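For this depiction, one protein chain was excluded, whereas all remaining protein chains were kept in their positions.
By letter and in written order, the chains are A and B; residue numbering begins at 1 in each of them.
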Amino acid sequence: MIGLVHYLTVGTLLFVIGLYGLLTKRNIVAVLMCIELMLNAVNINLIAFSRFITPELATGQVFSLFTITVAACEVTVGLALVFRVYHDRDTVLADRLNWLRW
Amino acid sequence: MFHEYALQHAWLIPLLPAIAFVLIGLWLRRVPLLSAGLALAVSIAAFLLACGVGQAVIAQGITVEQPFIQRVPWVAISGLSLDMGVFIDPITAMMLVVVTLVSLMVQIYSLGYMQGDPGFGRFYAYLSLFVAAMLGLVISVNFIQLFVFWELVGLSSYLLIGYYFYKISAREAAKKAFITTRIGDFGLLLGILFLQILFGTLDFAQLGLAIPAYVQQSGTGLLTLVALLIFLGPIGKSGQFPLHVWLPDAMEGPTPVSALIHAATMVVAGVYLVARVFFLFDLLPVALQTVAWTGAITAFFAASIALTQREIKRILAYSTISQLGYMMLALGVGSVTASMFHLMTHAFFKALLFLAAGAVIHALHDQNDIFAMGGLRHKMPVTFAAMTVGVLAIAGIPPFAGFFSKDEILLAAAQASWPLYLMAVVTSGLTAFYMARLLFVVFFGPEKPDNHPHEAPLSMCIPLGVLGVLAIVGGFVPYTYHFGDWVRFGPASHSGLDWAIAGTSTALALLSIGLAWLMYGSGRVSAERLAWRFPGLYRLSYHKYYIDELYQWLNQTVVGGIGRALYWLDLYVIDGIVNGLGKLTLRLGDGLRKIQTGQVQQYGLVLFGAILLVAAWLVWIEPALMGGVLS
Partner (left out) sequence: MSESASTLAFYLLAAITVVSAVGVVKSHNLVHSALLLALCFIGVSGLYVLLQAEFIAAVQLLIYSGAVAVLLVLGVMLTQRSSMADSNPANDWSRWALLICGLLAVVILSVVAATPWHGSIAAALENSIPVVARALLTDYMVAFETAAVLLLAAMVGAIVLAKGVEEE
């Protein structure tokens, strides 16, 4: 019987994989992808909770809708920023964007 | 009535010169005639007002016991309220008249003496400042007001000594005067603070009531210390031993300044201060003894130095120190009357002597050495007459002014203690000798061919005449009109002339003058031989007992040594710590900024590492913080 814990495990794995990518990918577009992975992990959690804890309310589904909306906005603006940076600095590698350093 | 008006508006007396100072200093400085005119007009007004005050004192019967007091609140904070005000009693009135009169004479004299000087306006500005400060000091109603004006007097003295600021010696002398007197002022300030702590007031009138009660209750121990601290101020300001060293050097200022400040007025501020707070000293025998002995030693010591000096102004400077010693001695033996009397006569004849000396120096184009002068009596009859009167007055020959006041001091000293009297008498003999030496060397003997002296201009002769008359009658007239009934402390004493004492001192003075004539007038006795016979004594006197050298040595070895040690400490220890801290910060910063890589993902790594640690801590170590969800 597949229960809550299984889905949470999948969510956790998806989350840490996304986190790993977030921390290690040099290309900003790849970083954006990894953020999407993490957001998906959260969505899996939300819907799993909705299904197994409060199945009659579907609150988790509503919340995941909002998450998806925000994720869409995020990726749009994020990509626009990437274009901007690429246009200005001629690079999309995160470790090259280090003007905040000493 | 004018004297009523003058009394009610006595605060105008210091205020007018102060206004003159501001006006001259700010706007009129470049116009010599206007500067001098304003300063003179103000001085005349101040003198008239001072005379009015004196008249009021006599007419309204203001006595030492019932002074006329006006107070205006100046500073009021919780626990401390200070007044500015006017305190008029016969002593104040006398001081007002003397100060305004002498300053007026000096200002008239300066018209001639300072003529053509590029700093003419500045000179009159400083003079006005000084007069304002001195008069403010005289009418002070409490210690704080007195201290403020006391320091102002010191400041204007500094400015005037350093008037020829382009001369190194003048600058040095100005600094020396300022710093030396500051040493005494420090003690004075401490004493004032002690009084404030002990009595909660600094008002003279209130202290005069509070101190006797305090002495009856708690004895004299602490108050003696306070009095001695306060006495440090007069030691510095009035050139008493051992802080006298600044006064001879102060002669670097223009001669009228020497006459006004370093002979007749400012230097007696110390004497005046002791007389003003005599209610304090009177109760403390130890303090009185100190004052008396300081005065006696100073008088004798300075007179013995004056014997061998060659510069005319230096001789007069040492004689000033000596006479100030007399005044202190008189205070120390309890006679405010004698001290104030001598203060007044001394102001007249010493100003006269200085102004006459100034006329000589002026005539000989800044020649200062008396042995380069000689035979001036034919070319400068007025100056000669003035100088003679001054010398006779200071030597104590009757009926000149000095005779009466000096006699009172000797009498008071004789009644108090024989050693003091003896020192005073010997000093008076020495005084007569060196003053006669000055007179004979400068005005008698052969004329020097290089000198082309000329009589002083009218503006310089008028003050000489006025002061000369005062030096003749200034002792006799007050004496007959019972000076002591007005200026006194405690009951008036009608001690007439003691013929024995007066006769002794007069005879001694005449003998000394005769001896001086033999040595310097007729040349019957050779001064050089005498000096050769007693080389040690001569050199000791000529080099002023090596006091300056002693201070120099003290300064260089002790103070300098401490300074060098502290410098080393500062350089290697303090700076070491400071620089070490700086270097540490720098190194730390250098190291720490490497952390700031600009790599966002590294920051993220650190962030999630921290989150991991917090999460692990919450899960395994402190699960209670999660509200026990994990059962």
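Assume contacts are C-beta pairs under 8 Å (C-beta built on N, C-alpha and C of every residue); 3 or more make two chains touch, one makes a residue touch a chain.
These numbers come from a predicted model, not from an experiment.
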- Task: Pick out which of B:L222, B:I562 or B:L612 touches the chain that's been left out of the picture.
- Result: B:L612
- Task: Can you list, in ascending order, the chain B residues touching the missing chain?
- Result: 599, 601-602, 605, 608-609, 611-612, 615-616, 619, 629-631
- Message: Using the document's contact rule, name the residues of chain A that touch the chain not shown here.
- Response: 1-10, 12-21, 23-27, 29-30, 32-34, 36-37, 40, 43-44, 47-48, 50-59, 61-62, 64-66, 68-77, 79-84, 86-87, 92, 94-95
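Rule of thumb we're sticking to: only the chains that are shown with their structure count from here on.
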- Item | Residues on chain A engaged by chain B in the complex (per definition of touch) | 19, 22-24, 31, 94-95, 97-102
- Partner chain A, residues of chain B touching it in the complex: 593-594, 596-601, 604-605, 608
